[in-house]
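Only one protein chain is missing from this complex, and each of the others stays in its spot.
When the chains are written out, they are named A and B in that same order, and each has its own residue count from 1.
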Amino acid sequence: MKTLQDLTKTSDDEAVGSTRRPTNPIRRFWSSAVGKKWVMAVSGLALLGFVLVHMVGNLKIFLGAVHLDEYAEWLHTLGEPALPRTVVLWGMRLGLIAAFGLHIVAAAQLTRMNHKARPVRYQSRRDYVAANFASRTMRWTGVIIALFLLFHLADLSWGTTNPDFVRGNTYDNVIASFERVPVAILYILANIALAIHIFHGSWSMFQSLGWNNPRWNPIRRYFAVTFAAVIAVGNISMPLLVVTGVVGK
Amino acid sequence: MDLNLKVWRQAGPDAVGRFEIYPMHDVSEDMSFLELFDVLNEQLETRGEEPVAFDHDCREGICGSCAMMIDGRAHGPERGTATCQLHLRKLTDRETITVEPWRAAGFPIIKDLAVDRSALDRIVEAGGYITAPTGAARDANEILVAKQASDAAMDAAACIGCGACVAACPNGAGQLFTAAKYSHLSLLPQGQPERFTRVVSMVEEMERWFGSCTNHGECEAACPKEISVNFIAMLNRDYVKAQFKNPALSGQRH
Partner (left out) sequence: MAISLDAGIPSGSIERKWDDYKFSVKLVNPANKRKFNVIVVGSGLAGASAAATLAELGYRVTMLTFHDSPRRAHSIAAQGGINAAKNYQNDGDSVQRLFYDTVKGGDYRAREANVYRLAQVSVNIIDQCVAQGVPFAREYGGLLDNRSFGGAQVSRTFYARGQTGQQLLLGAYQALARQVRLGNVELHNRTEMLDLVVKDGLACGVVARHLVTGAVRSFSGHAVVLATGGYGNVFFLSTNAKASNVTAAWRAHKRGALMANPCYTQIHPTCIPASDDFQSKLTLMSESLRNDGRIWVPTTPNDVRSPDQIPESERDYYLERRYPAFGNLVPRDVASRAAKREVDSGHGVGPIQNGVYLDFGSAVDRLGREVIEERYGNLFQMYERITGEDPYKKPMRIYPAVHYTMGGLWVDYNLMSNVPGLYVLGEANFSDHGANRLGASALMQGLADGYFVLPATIGAHLAPLLGTEPVPIDDPVFRDAEANVDAQVHRLLSVKGTKTVDHFHRELGKIMWDHCGMARSAESLDEALTSIPALRDEFWSDVRVLGENESFNQSLERAGRVADFLEFGELLVRDARHREESCGGHFRVEHQTEEGEALRNDDDFAYVGAWEWTGEGNTPELHKESLTFDNVALAQRSYK
(Lines give C-alpha, C1' and ligand atoms only; values in the text may rest on other atoms or scores of the structure.)
Protein backbone atom coordinates (compact mmCIF):
# COMPACT_ATOMS: atom_id res chain seq x y z
CA MET A 1 0.00 0.00 0.00
CA LYS A 2 1.20 3.46 -0.82
CA THR A 3 1.82 5.82 2.04
CA LEU A 4 0.68 9.36 1.88
CA GLN A 5 4.22 10.49 1.32
CA ASP A 6 4.30 8.31 -1.80
CA LEU A 7 1.02 9.72 -2.91
CA THR A 8 2.25 13.27 -2.70
CA LYS A 9 5.65 12.68 -4.22
CA THR A 10 5.85 13.14 -7.93
CA SER A 11 8.63 12.28 -10.26
CA ASP A 12 9.16 14.15 -13.50
CA ASP A 13 7.08 11.61 -15.38
CA GLU A 14 4.14 11.79 -13.06
CA ALA A 15 4.03 15.56 -12.73
CA VAL A 16 1.47 17.47 -14.74
CA GLY A 17 3.87 20.19 -15.80
CA SER A 18 7.62 20.69 -15.77
CA THR A 19 9.36 19.91 -12.54
CA ARG A 20 12.84 20.87 -13.65
CA ARG A 21 12.91 24.29 -15.20
CA PRO A 22 15.44 25.34 -17.85
CA THR A 23 17.78 28.18 -16.91
CA ASN A 24 17.53 30.03 -20.20
CA PRO A 25 14.94 32.71 -19.43
CA ILE A 26 13.05 32.33 -22.71
CA ARG A 27 12.85 28.57 -22.45
CA ARG A 28 11.92 28.83 -18.79
CA PHE A 29 9.09 31.23 -19.59
CA TRP A 30 7.92 28.93 -22.36
CA SER A 31 8.08 25.93 -20.02
CA SER A 32 5.40 27.51 -17.88
CA ALA A 33 1.71 27.25 -18.63
CA VAL A 34 1.20 30.85 -17.60
CA GLY A 35 3.97 31.79 -20.02
CA LYS A 36 2.40 29.79 -22.82
CA LYS A 37 -0.96 31.41 -22.15
CA TRP A 38 0.74 34.78 -22.41
CA VAL A 39 2.19 33.74 -25.75
CA MET A 40 -1.25 32.60 -26.83
CA ALA A 41 -2.73 35.91 -25.77
CA VAL A 42 -0.11 38.00 -27.56
CA SER A 43 -0.24 35.90 -30.72
CA GLY A 44 -4.03 35.90 -30.43
CA LEU A 45 -4.00 39.66 -30.25
CA ALA A 46 -1.90 39.79 -33.43
CA LEU A 47 -4.26 37.39 -35.14
CA LEU A 48 -7.27 39.43 -34.03
CA GLY A 49 -5.67 42.46 -35.61
CA PHE A 50 -5.06 40.51 -38.79
CA VAL A 51 -8.59 39.18 -38.92
CA LEU A 52 -10.00 42.67 -38.52
CA VAL A 53 -7.75 44.28 -41.12
CA HIS A 54 -8.27 41.35 -43.49
CA MET A 55 -12.02 41.77 -43.20
CA VAL A 56 -11.97 45.54 -43.62
CA GLY A 57 -9.85 45.19 -46.75
CA ASN A 58 -11.99 42.46 -48.22
CA LEU A 59 -15.22 44.34 -47.64
CA LYS A 60 -14.10 46.42 -50.65
CA ILE A 61 -15.68 43.62 -52.60
CA PHE A 62 -18.91 45.56 -52.16
CA LEU A 63 -17.34 48.61 -53.79
CA GLY A 64 -16.60 46.61 -56.90
CA ALA A 65 -13.76 44.83 -58.66
CA VAL A 66 -11.67 47.90 -59.23
CA HIS A 67 -11.49 48.81 -55.56
CA LEU A 68 -10.73 45.32 -54.36
CA ASP A 69 -8.08 44.64 -56.96
CA GLU A 70 -6.54 48.02 -56.29
CA TYR A 71 -6.38 47.17 -52.59
CA ALA A 72 -4.81 43.79 -53.35
CA GLU A 73 -2.22 45.40 -55.51
CA TRP A 74 -1.53 48.02 -52.82
CA LEU A 75 -0.75 45.25 -50.35
CA HIS A 76 1.93 43.96 -52.69
CA THR A 77 3.47 47.38 -53.16
CA LEU A 78 3.34 48.31 -49.50
CA GLY A 79 6.65 49.81 -48.39
CA GLU A 80 7.70 50.89 -51.88
CA PRO A 81 9.77 52.67 -52.87
CA ALA A 82 11.86 52.30 -49.68
CA LEU A 83 11.62 48.55 -49.90
CA PRO A 84 11.30 46.23 -52.86
CA ARG A 85 7.86 44.98 -53.85
CA THR A 86 6.19 42.42 -51.50
CA VAL A 87 8.88 42.71 -48.83
CA VAL A 88 6.51 44.25 -46.32
CA LEU A 89 3.79 41.83 -47.33
CA TRP A 90 6.12 38.92 -46.77
CA GLY A 91 7.19 40.36 -43.49
CA MET A 92 3.59 40.45 -42.42
CA ARG A 93 3.04 36.95 -43.72
CA LEU A 94 6.00 35.64 -41.78
CA GLY A 95 4.76 37.38 -38.66
CA LEU A 96 1.38 35.80 -39.15
CA ILE A 97 2.85 32.38 -39.69
CA ALA A 98 4.85 32.77 -36.49
CA ALA A 99 1.76 33.90 -34.58
CA PHE A 100 -0.27 30.99 -35.92
CA GLY A 101 2.54 28.57 -35.18
CA LEU A 102 3.07 29.73 -31.60
CA HIS A 103 -0.66 29.91 -30.95
CA ILE A 104 -1.19 26.38 -32.17
CA VAL A 105 1.88 24.79 -30.55
CA ALA A 106 1.13 26.42 -27.21
CA ALA A 107 -2.49 25.32 -27.41
CA ALA A 108 -1.49 21.77 -28.22
CA GLN A 109 0.99 21.60 -25.35
CA LEU A 110 -1.46 23.09 -22.87
CA THR A 111 -4.13 20.66 -23.99
CA ARG A 112 -1.78 17.78 -23.32
CA MET A 113 -0.96 19.21 -19.91
CA ASN A 114 -4.64 19.59 -19.09
CA HIS A 115 -5.37 16.01 -20.04
CA LYS A 116 -2.59 14.94 -17.73
CA ALA A 117 -4.07 17.09 -14.98
CA ARG A 118 -7.21 14.98 -14.93
CA PRO A 119 -6.24 11.48 -16.01
CA VAL A 120 -9.47 9.98 -14.70
CA ARG A 121 -12.48 11.93 -15.87
CA TYR A 122 -15.62 12.51 -13.84
CA GLN A 123 -17.80 9.45 -13.99
CA SER A 124 -21.02 11.39 -13.71
CA ARG A 125 -22.29 14.22 -15.87
CA ARG A 126 -20.79 17.63 -15.20
CA ASP A 127 -23.12 20.55 -14.73
CA TYR A 128 -21.24 23.60 -15.96
CA VAL A 129 -22.18 26.99 -14.62
CA ALA A 130 -19.76 29.52 -16.04
CA ALA A 131 -17.90 27.64 -18.74
CA ASN A 132 -19.81 28.40 -21.92
CA PHE A 133 -20.00 26.69 -25.26
CA ALA A 134 -17.30 28.95 -26.67
CA SER A 135 -14.79 28.37 -23.87
CA ARG A 136 -15.29 24.62 -23.88
CA THR A 137 -14.99 24.24 -27.64
CA MET A 138 -11.92 26.39 -28.17
CA ARG A 139 -9.76 23.52 -29.31
CA TRP A 140 -12.42 22.33 -31.77
CA THR A 141 -13.15 25.76 -33.20
CA GLY A 142 -9.38 26.23 -33.32
CA VAL A 143 -8.90 23.05 -35.35
CA ILE A 144 -11.74 24.02 -37.67
CA ILE A 145 -10.19 27.42 -38.24
CA ALA A 146 -6.77 25.90 -38.94
CA LEU A 147 -8.18 23.42 -41.47
CA PHE A 148 -10.31 26.12 -43.05
CA LEU A 149 -7.26 28.33 -43.31
CA LEU A 150 -5.49 25.70 -45.39
CA PHE A 151 -8.48 25.46 -47.69
CA HIS A 152 -8.77 29.24 -47.85
CA LEU A 153 -5.13 29.57 -48.91
CA ALA A 154 -5.53 26.80 -51.47
CA ASP A 155 -8.71 28.43 -52.69
CA LEU A 156 -7.77 32.07 -52.99
CA SER A 157 -3.99 32.34 -52.68
CA TRP A 158 -2.71 29.30 -54.53
CA GLY A 159 -5.81 28.55 -56.57
CA THR A 160 -5.46 24.81 -56.29
CA THR A 161 -9.09 24.25 -55.32
CA ASN A 162 -10.46 26.97 -57.54
CA PRO A 163 -10.61 25.92 -61.24
CA ASP A 164 -11.29 29.48 -62.40
CA PHE A 165 -8.38 30.93 -60.46
CA VAL A 166 -6.35 33.63 -62.20
CA ARG A 167 -3.48 35.07 -60.18
CA GLY A 168 -3.97 38.78 -59.58
CA ASN A 169 -7.68 38.84 -60.45
CA THR A 170 -8.68 38.94 -56.83
CA TYR A 171 -12.28 40.04 -57.32
CA ASP A 172 -13.07 37.48 -59.98
CA ASN A 173 -11.41 34.72 -57.98
CA VAL A 174 -13.49 35.49 -54.90
CA ILE A 175 -16.73 35.66 -56.84
CA ALA A 176 -15.94 32.43 -58.69
CA SER A 177 -15.23 30.68 -55.46
CA PHE A 178 -18.22 31.96 -53.48
CA GLU A 179 -20.67 31.23 -56.28
CA ARG A 180 -20.25 27.54 -55.54
CA VAL A 181 -22.89 26.75 -52.92
CA PRO A 182 -20.87 24.17 -50.90
CA VAL A 183 -17.90 26.53 -50.76
CA ALA A 184 -20.07 29.41 -49.60
CA ILE A 185 -21.55 27.22 -46.88
CA LEU A 186 -18.06 26.17 -45.85
CA TYR A 187 -17.00 29.80 -45.57
CA ILE A 188 -20.06 30.69 -43.57
CA LEU A 189 -19.65 27.79 -41.13
CA ALA A 190 -15.93 28.43 -40.74
CA ASN A 191 -16.59 32.05 -39.93
CA ILE A 192 -19.18 31.10 -37.35
CA ALA A 193 -16.49 28.93 -35.76
CA LEU A 194 -14.09 31.85 -35.99
CA ALA A 195 -16.55 34.17 -34.28
CA ILE A 196 -17.11 31.68 -31.48
CA HIS A 197 -13.38 31.28 -31.07
CA ILE A 198 -12.95 35.04 -30.98
CA PHE A 199 -15.80 35.47 -28.53
CA HIS A 200 -13.90 33.52 -25.87
CA GLY A 201 -10.39 34.40 -27.03
CA SER A 202 -10.81 38.14 -27.07
CA TRP A 203 -12.10 38.08 -23.49
CA SER A 204 -9.71 35.43 -22.23
CA MET A 205 -6.81 37.43 -23.67
CA PHE A 206 -7.31 40.14 -21.05
CA GLN A 207 -7.11 37.57 -18.27
CA SER A 208 -4.00 35.91 -19.64
CA LEU A 209 -2.27 39.24 -20.10
CA GLY A 210 -3.47 40.37 -16.71
CA TRP A 211 -5.19 43.46 -18.04
CA ASN A 212 -7.57 43.79 -15.23
CA ASN A 213 -9.16 46.74 -13.53
CA PRO A 214 -12.53 46.37 -11.84
CA ARG A 215 -13.64 49.68 -13.30
CA TRP A 216 -13.01 48.56 -16.86
CA ASN A 217 -13.69 44.84 -16.54
CA PRO A 218 -17.31 44.96 -17.76
CA ILE A 219 -16.00 46.53 -20.98
CA ARG A 220 -14.01 43.38 -21.67
CA ARG A 221 -17.16 41.34 -22.26
CA TYR A 222 -18.68 44.02 -24.48
CA PHE A 223 -15.46 44.14 -26.45
CA ALA A 224 -15.50 40.40 -26.96
CA VAL A 225 -19.12 40.31 -28.05
CA THR A 226 -18.74 43.28 -30.38
CA PHE A 227 -15.54 42.04 -31.92
CA ALA A 228 -16.90 38.57 -32.55
CA ALA A 229 -20.14 39.98 -33.97
CA VAL A 230 -18.38 42.42 -36.30
CA ILE A 231 -16.12 39.69 -37.65
CA ALA A 232 -19.02 37.30 -38.06
CA VAL A 233 -21.27 39.79 -39.83
CA GLY A 234 -18.49 41.22 -42.02
CA ASN A 235 -16.98 37.93 -43.08
CA ILE A 236 -20.22 36.07 -43.56
CA SER A 237 -21.79 38.88 -45.58
CA MET A 238 -19.34 38.26 -48.42
CA PRO A 239 -20.03 34.59 -49.27
CA LEU A 240 -23.69 35.07 -48.37
CA LEU A 241 -24.29 37.98 -50.71
CA VAL A 242 -22.30 36.36 -53.49
CA VAL A 243 -23.99 32.97 -53.30
CA THR A 244 -27.41 34.60 -53.17
CA GLY A 245 -26.54 36.60 -56.25
CA VAL A 246 -26.69 40.05 -54.69
CA VAL A 247 -23.07 40.62 -55.52
CA GLY A 248 -21.54 39.17 -58.66
CA LYS A 249 -19.67 39.73 -61.87
CA MET B 1 -38.45 13.49 1.64
CA ASP B 2 -37.17 10.40 -0.17
CA LEU B 3 -34.21 10.31 -2.48
CA ASN B 4 -31.55 8.05 -3.89
CA LEU B 5 -27.93 8.71 -3.11
CA LYS B 6 -25.64 7.50 -5.85
CA VAL B 7 -22.22 7.46 -4.25
CA TRP B 8 -18.78 6.65 -5.58
CA ARG B 9 -17.23 3.83 -3.56
CA GLN B 10 -13.56 3.06 -3.88
CA ALA B 11 -11.72 0.96 -1.31
CA GLY B 12 -8.33 2.58 -1.71
CA PRO B 13 -6.05 4.67 -3.92
CA ASP B 14 -5.42 1.89 -6.41
CA ALA B 15 -8.71 0.05 -6.15
CA VAL B 16 -11.33 0.07 -8.87
CA GLY B 17 -14.28 2.24 -7.91
CA ARG B 18 -17.96 2.13 -8.81
CA PHE B 19 -21.21 3.91 -8.03
CA GLU B 20 -23.52 2.44 -5.42
CA ILE B 21 -27.13 3.55 -5.08
CA TYR B 22 -28.52 3.99 -1.57
CA PRO B 23 -32.22 4.80 -1.16
CA MET B 24 -32.79 7.26 1.68
CA HIS B 25 -36.27 7.39 3.18
CA ASP B 26 -37.99 10.10 5.18
CA VAL B 27 -35.03 12.39 5.48
CA SER B 28 -35.70 15.91 6.73
CA GLU B 29 -35.32 18.90 4.45
CA ASP B 30 -33.58 20.72 7.29
CA MET B 31 -30.73 18.25 7.20
CA SER B 32 -27.38 19.38 5.90
CA PHE B 33 -25.82 17.37 3.12
CA LEU B 34 -23.15 15.95 5.42
CA GLU B 35 -25.77 14.99 7.98
CA LEU B 36 -27.41 12.99 5.21
CA PHE B 37 -24.13 11.11 4.93
CA ASP B 38 -24.03 10.70 8.73
CA VAL B 39 -27.43 9.06 8.54
CA LEU B 40 -26.38 6.92 5.59
CA ASN B 41 -23.25 5.81 7.42
CA GLU B 42 -25.15 4.86 10.56
CA GLN B 43 -27.49 2.80 8.41
CA LEU B 44 -24.57 1.16 6.62
CA GLU B 45 -22.78 0.35 9.85
CA THR B 46 -25.93 -1.06 11.38
CA ARG B 47 -26.26 -3.29 8.32
CA GLY B 48 -22.64 -4.31 8.66
CA GLU B 49 -21.39 -2.45 5.61
CA GLU B 50 -18.42 -0.12 5.69
CA PRO B 51 -19.39 3.54 5.94
CA VAL B 52 -18.57 6.02 3.20
CA ALA B 53 -15.29 7.84 3.84
CA PHE B 54 -15.45 11.60 3.35
CA ASP B 55 -13.46 14.53 4.70
CA HIS B 56 -15.27 17.02 6.91
CA ASP B 57 -14.55 18.90 10.08
CA CYS B 58 -15.84 22.33 11.08
CA ARG B 59 -19.18 22.02 9.30
CA GLU B 60 -19.54 25.76 9.16
CA GLY B 61 -17.92 26.39 5.81
CA ILE B 62 -14.52 27.65 6.89
CA CYS B 63 -12.07 24.75 7.37
CA GLY B 64 -12.27 23.64 3.75
CA SER B 65 -12.25 19.93 4.56
CA CYS B 66 -15.47 18.93 2.87
CA ALA B 67 -15.20 18.17 -0.80
CA MET B 68 -17.88 16.50 -2.86
CA MET B 69 -18.88 16.64 -6.48
CA ILE B 70 -22.67 16.79 -6.21
CA ASP B 71 -24.64 16.28 -9.40
CA GLY B 72 -21.75 17.52 -11.47
CA ARG B 73 -20.95 20.59 -9.41
CA ALA B 74 -18.22 21.05 -6.85
CA HIS B 75 -19.98 21.61 -3.49
CA GLY B 76 -23.36 21.22 -5.17
CA PRO B 77 -25.80 23.62 -6.78
CA GLU B 78 -25.97 26.45 -4.22
CA ARG B 79 -23.63 29.30 -5.06
CA GLY B 80 -21.08 30.40 -2.52
CA THR B 81 -21.73 27.43 -0.29
CA ALA B 82 -19.47 24.61 0.85
CA THR B 83 -20.84 21.07 0.96
CA CYS B 84 -21.26 21.23 4.74
CA GLN B 85 -23.55 24.26 4.48
CA LEU B 86 -25.70 22.83 1.72
CA HIS B 87 -29.09 21.77 3.03
CA LEU B 88 -31.48 19.30 1.54
CA ARG B 89 -34.21 21.93 1.16
CA LYS B 90 -32.15 23.21 -1.77
CA LEU B 91 -32.23 19.80 -3.42
CA THR B 92 -35.91 18.92 -3.16
CA ASP B 93 -36.33 18.83 -6.92
CA ARG B 94 -34.05 15.83 -7.32
CA GLU B 95 -34.86 12.14 -7.12
CA THR B 96 -31.31 10.91 -7.38
CA ILE B 97 -28.25 12.79 -6.24
CA THR B 98 -24.94 11.67 -7.63
CA VAL B 99 -21.87 12.20 -5.49
CA GLU B 100 -18.33 11.53 -6.55
CA PRO B 101 -14.91 12.54 -5.32
CA TRP B 102 -13.01 15.45 -6.76
CA ARG B 103 -10.90 14.28 -9.61
CA ALA B 104 -7.52 15.69 -10.52
CA ALA B 105 -4.03 14.35 -10.86
CA GLY B 106 -3.05 16.59 -7.96
CA PHE B 107 -5.84 15.15 -5.78
CA PRO B 108 -5.32 11.38 -5.66
CA ILE B 109 -8.23 9.47 -4.16
CA ILE B 110 -7.60 8.03 -0.70
CA LYS B 111 -10.88 6.23 -0.24
CA ASP B 112 -14.45 6.74 -1.43
CA LEU B 113 -14.97 10.51 -1.44
CA ALA B 114 -11.78 11.46 0.40
CA VAL B 115 -8.92 12.83 -1.66
CA ASP B 116 -5.44 14.01 -0.79
CA ARG B 117 -5.10 17.76 -1.28
CA SER B 118 -1.55 18.13 0.04
CA ALA B 119 -0.51 19.62 -3.29
CA LEU B 120 -2.18 22.85 -2.17
CA ASP B 121 0.16 22.94 0.83
CA ARG B 122 3.13 22.46 -1.49
CA ILE B 123 2.14 25.62 -3.36
CA VAL B 124 2.04 27.64 -0.15
CA GLU B 125 5.33 26.16 0.99
CA ALA B 126 6.88 27.24 -2.29
CA GLY B 127 6.29 30.92 -1.59
CA GLY B 128 2.86 31.63 -0.17
CA TYR B 129 4.18 33.51 2.84
CA ILE B 130 5.79 36.74 3.92
CA THR B 131 9.16 36.18 5.54
CA ALA B 132 8.67 37.74 8.96
CA PRO B 133 10.34 35.76 11.71
CA THR B 134 8.69 36.12 15.09
CA GLY B 135 9.85 39.10 17.08
CA ALA B 136 11.24 41.19 14.26
CA ALA B 137 8.03 43.08 13.54
CA ARG B 138 7.71 46.84 13.96
CA ASP B 139 4.63 48.47 15.42
CA ALA B 140 1.55 47.39 13.54
CA ASN B 141 0.34 50.93 12.83
CA GLU B 142 3.62 51.95 11.24
CA ILE B 143 2.51 50.10 8.12
CA LEU B 144 -0.31 52.03 6.53
CA VAL B 145 -2.57 50.00 4.32
CA ALA B 146 -5.29 51.74 2.35
CA LYS B 147 -8.68 50.35 3.31
CA GLN B 148 -9.40 49.37 -0.28
CA ALA B 149 -6.13 47.45 -0.52
CA SER B 150 -6.75 45.75 2.77
CA ASP B 151 -10.29 44.84 1.72
CA ALA B 152 -9.04 43.43 -1.59
CA ALA B 153 -6.39 41.40 0.21
CA MET B 154 -9.07 40.07 2.52
CA ASP B 155 -11.26 39.14 -0.44
CA ALA B 156 -8.43 36.95 -1.67
CA ALA B 157 -7.44 35.72 1.77
CA ALA B 158 -10.95 34.36 2.34
CA CYS B 159 -9.90 31.25 0.40
CA ILE B 160 -10.55 28.15 2.50
CA GLY B 161 -8.27 25.87 0.48
CA CYS B 162 -10.97 23.33 -0.27
CA GLY B 163 -9.83 22.74 -3.84
CA ALA B 164 -13.26 23.27 -5.41
CA CYS B 165 -11.60 25.48 -8.04
CA VAL B 166 -9.44 22.58 -9.18
CA ALA B 167 -12.33 20.15 -9.03
CA ALA B 168 -14.64 22.39 -11.05
CA CYS B 169 -12.09 23.47 -13.65
CA PRO B 170 -12.50 21.58 -16.91
CA ASN B 171 -8.68 21.60 -17.07
CA GLY B 172 -8.04 20.66 -13.46
CA ALA B 173 -6.16 23.92 -13.00
CA GLY B 174 -5.17 25.28 -9.61
CA GLN B 175 -5.02 28.87 -10.74
CA LEU B 176 -7.73 30.35 -8.52
CA PHE B 177 -6.28 28.85 -5.34
CA THR B 178 -2.78 29.98 -6.22
CA ALA B 179 -3.97 33.41 -7.31
CA ALA B 180 -5.95 33.89 -4.11
CA LYS B 181 -3.01 32.95 -1.92
CA TYR B 182 -0.66 35.03 -4.03
CA SER B 183 -2.86 38.11 -4.26
CA HIS B 184 -3.62 38.17 -0.56
CA LEU B 185 0.05 38.72 0.17
CA SER B 186 1.04 40.70 -2.88
CA LEU B 187 -1.68 43.32 -2.53
CA LEU B 188 -0.30 44.35 0.85
CA PRO B 189 2.73 46.57 1.36
CA GLN B 190 4.26 43.88 3.60
CA GLY B 191 4.23 41.48 0.67
CA GLN B 192 6.13 43.65 -1.78
CA PRO B 193 9.78 42.67 -1.13
CA GLU B 194 9.13 39.04 -2.08
CA ARG B 195 6.41 39.71 -4.63
CA PHE B 196 8.21 38.70 -7.81
CA THR B 197 10.11 35.74 -6.42
CA ARG B 198 6.86 34.61 -4.82
CA VAL B 199 4.91 34.65 -8.06
CA VAL B 200 7.47 32.60 -9.94
CA SER B 201 7.92 29.96 -7.28
CA MET B 202 4.20 29.59 -6.60
CA VAL B 203 3.30 29.35 -10.28
CA GLU B 204 6.04 26.84 -11.00
CA GLU B 205 5.01 24.68 -8.05
CA MET B 206 1.35 24.92 -9.08
CA GLU B 207 2.15 23.64 -12.52
CA ARG B 208 3.75 20.50 -11.18
CA TRP B 209 0.35 19.38 -9.95
CA PHE B 210 -2.38 21.09 -11.86
CA GLY B 211 -3.53 21.95 -15.36
CA SER B 212 -3.52 25.34 -17.05
CA CYS B 213 -6.06 28.10 -16.81
CA THR B 214 -8.03 28.75 -19.97
CA ASN B 215 -10.39 31.26 -18.36
CA HIS B 216 -13.59 29.24 -18.23
CA GLY B 217 -14.58 30.86 -14.95
CA GLU B 218 -15.91 27.59 -13.49
CA CYS B 219 -13.62 28.03 -10.49
CA GLU B 220 -15.19 31.32 -9.46
CA ALA B 221 -18.67 29.84 -9.82
CA ALA B 222 -17.76 26.85 -7.65
CA CYS B 223 -15.78 28.74 -5.01
CA PRO B 224 -17.62 28.68 -1.68
CA LYS B 225 -16.09 32.07 -0.95
CA GLU B 226 -16.86 33.39 -4.45
CA ILE B 227 -13.29 34.52 -5.00
CA SER B 228 -12.97 36.47 -8.21
CA VAL B 229 -11.03 35.35 -11.27
CA ASN B 230 -9.67 38.90 -11.31
CA PHE B 231 -7.01 37.60 -8.96
CA ILE B 232 -5.96 35.16 -11.67
CA ALA B 233 -5.36 38.10 -13.98
CA MET B 234 -3.16 39.65 -11.33
CA LEU B 235 -1.19 36.44 -10.92
CA ASN B 236 -0.68 36.14 -14.66
CA ARG B 237 0.41 39.75 -15.03
CA ASP B 238 2.88 39.56 -12.17
CA TYR B 239 4.33 36.32 -13.49
CA VAL B 240 5.13 38.02 -16.78
CA LYS B 241 6.37 41.15 -15.06
CA ALA B 242 8.64 39.03 -12.92
CA GLN B 243 10.47 37.91 -16.05
CA PHE B 244 11.66 41.45 -16.62
CA LYS B 245 12.29 42.61 -13.08
CA ASN B 246 15.78 43.10 -11.88
CA PRO B 247 15.55 42.31 -8.18
CA ALA B 248 18.66 44.36 -7.49
CA LEU B 249 16.73 47.48 -8.44
CA SER B 250 13.72 46.78 -6.24
CA GLY B 251 14.97 49.23 -3.61
CA GLN B 252 14.63 52.10 -6.05
CA ARG B 253 11.48 54.10 -5.99
CA HIS B 254 11.12 54.55 -9.74
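Basically, contacts are C-beta pairs under 8 Å (C-beta built on N, C-alpha and C of every residue); 3 or more make two chains touch, one makes a residue touch a chain.
Because the structure is a prediction, the values reported are computed rather than measured.
**Student:** Just one of B:4, B:118, B:197 or B:243 touches the chain that is missing; which is it?
**Tutor:** Checking the options B:4, B:118, B:197 or B:243, the one contacting the hidden chain is B:118.
**Student:** Please output the residues of chain B touching the missing chain, sorted low to high.
**Tutor:** 11-12, 28-32, 34-35, 38-39, 41-42, 45-46, 48-51, 53, 55-65, 78, 81, 85, 87, 89, 110-111, 114, 116-118, 120-121, 124-126, 128-141, 143-147, 150-151, 153-154, 157-158, 160-161, 184-185, 188, 190-191
Assume only the chains that are shown with their structure count from here on.
**Student:** Cα centroid separation between chain A and chain B, in whole Å?
**Tutor:** Chain centres of chain A and chain B, defined by C-alpha means, are spaced 33 Å apart.
**Student:** Quick one: which bits of chain A touch chain B in the complex? Just the residue numbers, please.
**Tutor:** Against chain B, the touching part of chain A is residues 1-2, 4, 7-8, 10, 14-19, 21, 25, 29, 32-38, 110, 113-114, 116-132, 135-136, 138, 200, 203-204, 206-212, 214, 217.
**Student:** Chain A touches which residues of chain B in the complex?
**Tutor:** It is residues 6, 8, 12-14, 17, 19, 69, 71-73, 77, 98, 100, 103-106, 108, 110, 116, 118-119, 122, 170-173, 203-204, 207-218, 220-222, 229-230, 232-240, 243 of chain B that touch chain A.
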